[in-house]
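Following: one structure in structure tokens, then a few remarks.
Only one protein chain is missing from this complex, and each of the others stays in its spot.
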Amino acid sequence: MTESAHSESPEQVVYRAHCKAWLAGNLPPRPSFRLPLGPLEIATEEQLEYLCAWQKAAYSAGLVGCDYPSEYGGGGLRDCQWIANHELKAAGAPFFPNIVGLGMAAPTIVHHGTEAQKRRLLRPLLAAEEIWCQGFSEPGAGSDLANVQTFAERDAEGWRVCGHKVWTTLAHFATWMILLCRTDRGRKHEGMTYFVAPMHADGKGLTIRPLVKMTGELGFNEVLFDDYPITDDLRLDEVGRGWQVAMTTLLHERGAGSLVTPSSGGGVGDDNAATLGAAGLVELAKRCHRAGKPASDDPRLRDAIVEMLIRERAFAQNERRATVRALTDHPLRLPLQHKLTLSELLQDTARLACEIEGVAATLHQTDPHAPAGGRWPHAYMNSYGFTIAAGSNEVQRNILGERVLGLAKSK
Amino acid sequence: MTESAHSESPEQVVYRAHCKAWLAGNLPPRPSFRLPLGPLEIATEEQLEYLCAWQKAAYSAGLVGCDYPSEYGGGGLRDCQWIANHELKAAGAPFFPNIVGLGMAAPTIVHHGTEAQKRRLLRPLLAAEEIWCQGFSEPGAGSDLANVQTFAERDAEGWRVCGHKVWTTLAHFATWMILLCRTDRGRKHEGMTYFVAPMHADGKGLTIRPLVKMTGELGFNEVLFDDYPITDDLRLDEVGRGWQVAMTTLLHERGAGSLVTPSSGGGVGDDNAATLGAAGLVELAKRCHRAGKPASDDPRLRDAIVEMLIRERAFAQNERRATVRALTDHPLRLPLQHKLTLSELLQDTARLACEIEGVAATLHQTDPHAPAGGRWPHAYMNSYGFTIAAGSNEVQRNILGERVLGLAKSK
Amino acid sequence: MTRPHDFGFDETAQILKDTARRLLQDHCSPEQLHRLVAASSEPARASECVWDEALWRRMLDLGWTAVAVPEALGGFGMGLVAIAGLVEEIGRAAVPSPLIATLCATYVAAACDSDGARKLLRQIASGLSVSLAIIDRRGSWEAGDCDVTASDAGVLNGTAWFVQDARKVGVLLVKARSSRGVGLYAVDVDAAGVTIVPDAIVDLTRDQAHVELRDVAVPAERIIALPGDGARALAAAEPAILTILAADMVGAAEWQLQTTAEYARTRVQFERPIGFFQAVKHPLVDMMVKIDAARSLLYDAASAFDHEPDAAEVCARMAKSAASDAASYCSGRSVQLHGGIGFTWECFVQLWFKRQKHNEVLFGDAAHQRARLADRLLGRIGETA
Partner (left out) sequence: MTRPHDFGFDETAQILKDTARRLLQDHCSPEQLHRLVAASSEPARASECVWDEALWRRMLDLGWTAVAVPEALGGFGMGLVAIAGLVEEIGRAAVPSPLIATLCATYVAAACDSDGARKLLRQIASGLSVSLAIIDRRGSWEAGDCDVTASDAGVLNGTAWFVQDARKVGVLLVKARSSRGVGLYAVDVDAAGVTIVPDAIVDLTRDQAHVELRDVAVPAERIIALPGDGARALAAAEPAILTILAADMVGAAEWQLQTTAEYARTRVQFERPIGFFQAVKHPLVDMMVKIDAARSLLYDAASAFDHEPDAAEVCARMAKSAASDAASYCSGRSVQLHGGIGFTWECFVQLWFKRQKHNEVLFGDAAHQRARLADRLLGRIGETA
């Protein structure tokens, strides 16, 4: 027996070296303004411009969309995006702003789009020249996506859309929306059709209104369609196949699709999302006090902090193992856990941080005395966005139980 | 404002004094043999005799069944049994063996029995002259009690019973069984009838077989009926009303019925069930070691032990508050939590004890080096009996959600 | 004193609680509260102090600052059990007011045997609102932990941190240390040398500040506890303070339960009211179970304070621990089970969520209480073997 060999293909080895080399010299300088914690928090044009420029640079260098076919603007490689992601994270690169586009729209277009749609839409998406948003959720269709009521009516020029979408991230910056509509009220799952809708927010039939989160921040929107026209060439897949197309989208959103989403470690410097990880707990515990001593000396908190460090490492090792076929039983078993475990890890980490802070956790992020700039109580509230959105964790557990363990459907 | 007054009635004050006085002089001596941890564990005739003699003595002194009408052998008082229970517990009195009789059969007979049935059955039950067992569960009817298949067929002399009951505690000592049967296969809830069945285990149509628990102990039985005759005067309430009668039984089993069950603190001396409480954790932690120090010096274990002490006190204070109408919103809200919270408290306490023991928790109760005589790992396994039996805790949560919070039925 | 089986919760306590429920239903409904404190979602909101002073005058008219003051000093002298019932209603309605601060200060003053304390209690009974200024920069309220010093002449200097509802009260009860030990001093909020610096906080139903004291001279008649006497008084009052906080949390948690259960009965997804699903039903039941445990321990603690002084500290720490845990769990589930709408500013649940997070950590979170209980119930570390 010899030492086990590294399993990367020659193509992968070359690609990894390329990523490393490019990242060593091309990370963007830290901006003068505050960067958002993640794509959902982008609030200003200057933030957006900075991040789009970064995504475009990374795309031009082949670090974004490298596994997509080259005829649509991709890199034409195989199984390489995860390597770029790994190197981006290791380099502490900022995140990519076109999150809905990269994670949801692009793979859906690849699987369900026409040749013309793929040629028109994918390249500007990968290059962050066109930002995407998602129109799935409605006030009456949260966890129960099949209850979508936004209606697209056929007319001579194509379709006319009426309805109300909510939780639409990036809507005010977006060029396109992936839009799930009802086209037949008499059928549930078979009565839905999927469109890519242009976001001409010029007042004619399209209204975008910000939703205020419990933190007081913006970031989500309501989008109201009132007899809004969409041409038929923007329909994705056939009429009545909207549910199947949406499932492709959700599979990729949950990290279980065949196309790995380009992603990175987070941001740069002090605004880095990585500081919301368990490592941030250790730093925090050394600065906060409990019973007159550093909180990092409290054995109960030490135990809880280490538990978070373990869960964080387990999450990363799940990602690693998911790519090793010999050590995965069911192809969806690890990918479908991604959103569930990450969102609960973030929530529990933030809750523990508030506990470490003690009475200082009462302070708002605008208070100069708030530990770590008040980001932890804020992050704890925002964590409910992750455990609720994109299929609440209750729904995630149903999906895992049914698709992986084969249990009877709960609905 | 004056100091708040004690709310006991004169009758209650006198009764409490009587209980105190009698218990001061009449607790039974500790037996030479090992007493079981609870009524479910009674294994030998000598254990049964000792405990029955104790129940009879307490009955004769008016401490058992005091709230039952005197014409049926009760004490004819009102709202006094809880006082006796309180004093019995405070005195460390042994438990009463006729647990199914006192907790389930007696209140059901009072509510649903004929005058003749009440006169015949109640007095020997209270006096532990006749032991009772319960025939509800079946292999295919665990949590789903309405699925009972044991069939009672009408004939000229009464009824003939065929079927298979499981988890029948005390069956081999019992004179009577409360027996839930199907009498109409065409209807579910309306197709059931409730009997009190004599347990003539003489081989004619009745077979009692012990079930072995995961601990290796006996205590439960299977009871098989094969064309077993029951006279019609042993039917409780009307034909087809079995489900309603069973609900009365279960309400009292769960501690939510109008008639308080006579009960006590547990046993006597070292075999006392009280040593399985959280106070036992404190003693254990002082004797076991972790990282070279007493486990009671480990801050994380201290935290966990105190949490159990808090839950234990909360349980006792729930019992106290349940009797104070002004501080209870819904009459079933606290009583229906009784079984759920107690069983999970016992389970979590035992699990924590095993953690305190460390590697010594591997030892069986027959090992001379096992801490605390090996009772904790044993108790941890037995705790699943409590969280599963008498309506699994999953079913308990359904009941609480539906009956107290008014949520839609899950079935 | 005997231990009353009914916790000593008598008819007067019942009337006080019922009156509070009705008043707050009329004048501090969730709609009214949201309109009042959540009108703005701007970050600057976090350092403002918004409350309904007209409602506070009604509360004063009902004598709520007098309930805990001894009869001999012009109060109603009600037991802590009755106060617990009142504060449960305050928490249920999440009322912004200086009542809780004043009640906590009342118990501290009542534990001081001084003319200053007696005078202060008379003023409280007449409607004066007071807040404790006894926490240091690191968040500790242990007697020796204090960033304010008192000179021998009674001149205060330093900063008191985490002062609750500082901008709603007239007087601060300031802890200061000197060479002779810890003393307590009544200081008017507008006295010379006093600067109230608002904190920006997450909770919308409270205000909080740190208070800078520069050469604040306290006359002898306003010394509540002489240097050396303050620590004992604070320790004696702590069980009452913890019980009052637990009452606010239990009341607020019950609102969270009932509001979320109502949502689960009416919100339809997958063609069913969501309460049908055990993933919703069972967490709601667990909320109830945790609330009931905390509520029973709450009245246990209040009753112990009134009738079994030796048990008061243990019972109060148990109550605060259980209430903090219930508050944490109920807050999380109230948002999660409301789904997307629960995550919005417009939804009422955010108000209780934030109040609970604040309550949880005030005067020690659940783990802090358990650590102190361990010292009492298991012996201190190193002394247990």
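Chains here go by letter, A, B and C, matching the order in which they are written, and residues are numbered from 1 within each.
Quick note on the criterion: a residue touches a chain if its C-beta (ideal position, glycine included) is under 8 Å from a C-beta of that chain, and two chains touch if they have at least 3 such contacts.
Quantities reported herein were computed from a predicted structural model and do not represent experimental measurements.
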Left-out chain, listing which of the shown chains it touches: A, B, C
Residue, one of B:82, B:167 or B:315, that touches the chain absent here: B:167
Listed residues B:16, B:160 or B:213, member touching the removed chain: B:213
Residues from chain C at the interface with the omitted partner, ascending: 277-279, 282
Touching residues (missing chain, whole complex) on chain B: 137, 139-140, 142-144, 147, 166-167, 211-214, 216, 289-292, 300-301, 347, 351, 354-355, 357-367, 369-370, 377, 380-381, 384-385, 387-389, 392-394, 397-398, 410-411
Absent chain, residues of chain A that touch it: 1, 3-8, 282, 285-286, 293-294, 296-297, 299, 302-303, 305-307, 309-311, 313-315, 317-318, 320-321, 323-324, 326-327, 333-334, 337, 340-341, 394, 397-398, 400-402, 404-410
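The definition used in the following text is that only the chains that are shown with their structure count from here on.
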Interface ranked first by C-beta contact pairs: B-C
Separation of mean Cα positions, chain B and chain A [Å, integer]: 52
For chain B, residues contacting two or more additional chains: 299, 303
Residue list for chain C, restricted to those that touch at least two other chains: 277, 280, 367, 371
